[in-house]
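Left out: one protein chain. Kept in place: all the others.
Chain nomenclature is as follows: A and B, assigned in order of appearance, with residue numbering initiated at 1 for each chain independently.
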Amino acid sequence: MKAVSLADITVSPAGNKTTPQRRMHLAGLESVVIPVGALLASMIVFAIFCILAGANPIGVYASIYKAGFGSWYSWQNSLLRAAPLMLCGLCTVLPARAGVLTVGNEGAFIVGGLAATAAGLATQAAPAAIMLTIMAVTGGLAGGVWIAFAAALQHYRGVNAVISSLLLNYLGLALLLQLVEGPMHDPGSLNFPASYAIPESHHLGVIPGTRIHLGLAFGVIACLLAWFLLERTVWGMKAKITGGNSRAAALVGLPLGRIVLLAAFLGGACAGLAGMVEVAAVHGRASQSINAGYGYVGILVAFLARQSPLRVIWVSVLVGAMVASGGILQRAHDLPDATVAVLEGIVFVMILASESLYGRVPLFQRVSDAG
Amino acid sequence: MSAPVLIEALRITKAFGSMRAVDDVSLTIRPATFHAIVGENGAGKSTLVKCLLGFQSSDAGEIRVDNQLYTMASPGDARRLGMGMVFQHFTLVPSLTVAENLSLARPDLPAIIHWDQHHSRIAEFLGHAPFKVDLDRRVAHLAAGEKQKVEILKQLYLATRILILDEPTSVLTPAEADEVLGVLRGMVDAGKLSVVMITHKLREVMQFADEVTILRRGRCVGHAMVRDMTVPRLAELMVGESKPQEEIEKTTPVSSSGPALHVRDLEVRGDNGLPAVRRLSLAVNPGEILGIAGVSGNGQKELVQAIGGQRPIESGDILVGGRNFHPSRNAIRESGLFTLPEEPLQNATVPGMSVAENLALRKFDRFPIAKAGFLLDRVALMESAREAIRTFSIRPPSPRVPIRSLSGGNVQRAVLARDLGSGDARIVVVSNPCFGLDFAASAFVHNHLMELRNRGGSVLLASAHLAEVLKLADRIVVMSGGEIVYETLRAHLDMSVIGRHMGGHAAA
Partner (left out) sequence: MQAEGAAVSGIAVALAGGAIRGSIPYIFVSLGECLTEKSGRINLGMEGVLLMGAMTAFGISDWSGSPWLGVLTAAAVGALLGLLHAGLTELPRVNDVAAGIAMIVFGSGLAFFFGKRFVAPMAPQLPVIDFGGWSSDPAIHSALRISPLFFLGIAGAFTLHYVLANTRWGLRVLAVGDAPEAARSMGISIRNKRMVATVIGASLAAVGGAHLTLYFPGIWSEGISGGQGLMAVALVIFARWSPRRCLAAALLFGAAQALGPSLQTAGITGYYHLFNASPYLLTLIVMIASCSHRKTLTGMPGALAAARG
């Protein structure tokens, strides 16, 4: 991360006419206006892109809205996609708050799903609730260890966690494919290699009255717990100090390695849990299908939410709606569903660029920097 | 080869905000002379020189070259006059060879470099140069002394006639220093060069310089020809009058019951991988303030960082109350050993967090802020913060603003409130606590340190400002080159001796 530069530190309140309360309100305003501005800018750029691609941007946005929020059916589609995104988003958020940036969400997701499948197949004789609990725990453990490994490599060995976690993504995928074609292979799954299936009766249920599986509840609860952990527990404070300034953390005697590893483990466990949900609620078995790409979109969610667990909740719904609109864009506007990926990319770049505006927009600053 | 010209800086003043770094200073650099500028940290030497070289514009005063008025608008102007500077930090590219570094410095380097031609040209230049260096060695593999020689060679290669050196021998052994300065002296004697040397090493001034200008707190407090000067007089001018005026009351005598903090044979490496603290031992008794005097850059920063757990220790021990100390959270709390590093915003706080959170940095995991062992009670956090803000008069008195929006003085107040306010502190290790603070803020800091001492606590104070050390310390040591070179009780203080040791001058 870029170090705090002296220019970022406002010096000398002499001549400052705003009260501290007013400055705080202005600063609070900043953290709403700037991201909203970035989103608006993205929408404009994307609109230009649509025009160049031969589609009507207003129509496109209308379709996205309709596909995401137009009816109860659409809402459920969006929420279904938001569920894994919440958990995968946390996989980036938790280690990031402790100072480690990784992109291993995809790998943790897959490994979690794989481990959960194995655990589920081993315990399928037990009642559904017990089997599912064991699956969840196993999935979480596998995902947690996966990401903690990458974090350990960075902390103790200086290996860039982005690179190592990306490599682990590919290794995880290779492991998945090898196992579903090999030891876990169900001979009944002819053209499409898959593992044995867990019994239908033991699938993860839906929220009553909806089509949405309980994964959504997991996601929301995980985000709330993550928020609670970071903001209302002692450990959360330790993690934020470590991520905020590791020198200060060392000064006050915090055990940096342990904190970073636990944060990474918890994040990975969330992604692993998402993998378990994908198996237990959607596919019922492990196969290439569980490599669904939620991991990478989860990274985008984390950055859009500026690494805040509560914001992850509604950002996931928003992005889930975007993802759900791929089909409509194809049918109504003859646009490939990669259009959504383009929109995601534009938003990501704009949000990042807008980071540079914090503390620099004159409207929000009334403090003069002394020489 | 043109001779160096006469440069005069007349009545230069430069202020930053309300602080005058240079106040009405005049400096004359006569052609082919060796002129030393002497002063402590913060005396204004670097700022004066920067104005001279066009890196900064002065607020008042003028520069004359050969008796003509000259506007030094950019470093390029100074360069054209044949002025060049060797900085304190190396400006060489470590992964390139000496030849490559020398070539890179020349503005007339062709787009495609034919090294064989180029090499012979540089070798020819080296033939006339006073130092010999291996052209093909990578700078990263050179010792500090060799790097310094390359820096000087670079300036000579650029046809510099007026060479300004900023603390050139701070990384050199005495032998290397003599060699380098001796060579420069020779070139001055031959009429080829004028040298301006910023230094705090008085022996070098006496041995090599023709003239000396002494700065203190931005003003020129003396100028003389070196032949009319003595080391004691120089030291006196550098550090000021015999005894400082203010003295805070010391109520309790120093305890003699064994040291509270004992540093034993400590070895610590600096950022460049070289030893910064060499087999250093010191002890601080209960009810005592031990002051470490010395020009910054002699290992004080690294020593404090090592005790604070921010820098690894190569060898040696830190003992608190006779027992080995490793800065884990529990050990810090049990021993009451708190470290306050310099530049507190960067090194002792989390700039993005609020004042309240920073105030709780040492105690958020204990009752009353921690409840049931793992929960964080934000209400208690705020309460405690408001209490501290009130007691320590932190401005603005809002616990929620991010701490980086506070002025330097208030950041230091917050850090002090955090570490001294709880009463848990028994030993405080502090480095340059008043850097950048105004008079009121400094007095505040000093009072709190003295209060701790009077309560029977111990303070290890490292400061580049001798006046601060003299004001507070019961016992004073001087740190130079990573070692303790002198120790004295305040009562037996001899200013000129201290000045000499700070000036790197071992014996009287």
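Simple rule for what comes next: a contact is a pair of C-beta atoms (placed from the backbone, for glycine too) under 8 Å apart; a residue touches a chain by one contact, two chains touch by 3 or more.
Computed from a prediction, not measured in an experiment: that's the story for all the values here.
Engineer: Among A:Ala41, A:Leu167 or A:Ala332, which one is in touch with the chain left out?
Structural biologist: A:Leu167
Engineer: From the listed residues A:Met43, A:Ala62, A:Val137 or A:Leu153, report the one that touches the chain absent from this view.
Structural biologist: Spelled out, the listed residue whose C-beta touches the missing chain is A:Leu153.
Engineer: Just checking the interface: what residues of chain A touch the absent partner chain?
Structural biologist: Residues in contact with the chain left out: 1-2, 5, 7-8, 53, 101, 103, 153, 155-160, 162-164, 166-171, 173-175, 177-178, 181-182, 296, 299-300, 303, 336, 338-346, 348-349, 352-353, 355-356, 358, 360.
Engineer: Even though one chain is hidden, which residues of chain B still touch it in the full complex?
Structural biologist: Residues of chain B in contact with the hidden chain: 75, 87, 89-96, 100, 103-105, 107, 109-115.
Definition applied: only the chains that are shown with their structure count from here on.
Engineer: Sort out for me which residues of chain B touch chain A in the complex.
Structural biologist: Going through chain B, the ones touching chain A are 16-17, 308-310, 327-333, 339, 341, 345-353, 357, 360-362, 364-365, 370, 373-376, 378, 395-398, 400-402, 404-405, 407-408.
Engineer: Could you list, by residue number, the parts of chain A that touch chain B in their complex?
Structural biologist: Checking each residue of chain A against chain B gives 3-4, 8-13, 19-21, 23-24, 27, 231-238, 240-241, 244-245, 247-248, 250-255, 367, 370-371.
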